[in-house]
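One protein chain omitted, others in place.
== chain A ==
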Amino acid sequence: MPWTRDQLAERAAKELKDGFYVNLGIGIPTLVANHIPQGMTVTFQSENGMLGMGPFPYEDEVDPDLINAGKQTITELPETAYFSSSDSFAMIRGGHIDLTILGAMEVAENGDIANWMIPGKLVKGMGGAMDLVAGVKKVVVVMEHANKHGESKVLKACTLPLTGTQVVSLIISTLGVFEVKSDGSGLRLIELAPDVTLEEIAAKTEAAYEVAI
């Protein structure tokens, strides 16, 4: 059984470590905040200018001056700090954020990622994605293993315009987990979702990988 959205988030949460400063992308990555292990302190950064993001507000706490990068209303915590967009990206670009968890349209076996535009379709922009993949110490992708046409999103080489090159270190797909080897020599399959077989993942993955389960 492939992992569900929530199970993907739960698996991604295993990449958190105590004391980490983390930036979560929009979509499935946002759900990772629901799975912080007990006793662990993790601080979430929002690139619009906030460190220490709290939960969504109750109706009577909604504040138009307090939103996250997805433009959703949010709350602050006792340890929250606010700052400008240039300070925010100094943190990101300067390597001060430990981990970012992002969605992707395609990831290649060398760690290239494409997640911002499809030629011929309306392009909304890259937002902060290019800065995050270029600057954050560890980039983890969570995504469906295949696109809606059933084609592998884990590829030998990306076909869509790139967000960053050789930046992804871990791919958590609905079928399993791949490490991107730091020497650029390819992927290593390290985990399978429950009841997913090596045959199934081989049939559904375009990229080359070694099995290390």
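We take it that contacts are C-beta pairs under 8 Å (C-beta built on N, C-alpha and C of every residue); 3 or more make two chains touch, one makes a residue touch a chain; residues count from 1.
Keep this in mind: contacts and distances are computed from a predicted model.
> What does the UniProt entry say the missing chain is called, choosing from "CoA transferase subunit A", "Glutathione ABC transporter permease GsiC", "Alpha-D-ribose 1-methylphosphonate 5-phosphate C-P lyase" or "NADH-quinone oxidoreductase subunit I"?
UniProt lists the chain that is not shown as "CoA transferase subunit A".
> With respect to the chain omitted from the figure, which of A:Val32, A:Val142, A:Leu162 or A:Val180 is a touching residue?
A:Leu162
> Touching the hidden chain in the full complex, which residues of chain A are there? Just list them.
On the side of chain A, residues 46-50, 55-59, 62-68, 70-74, 76, 82-86, 88-89, 92-93, 112, 122-131, 134-135, 161-165 touch the unshown chain.
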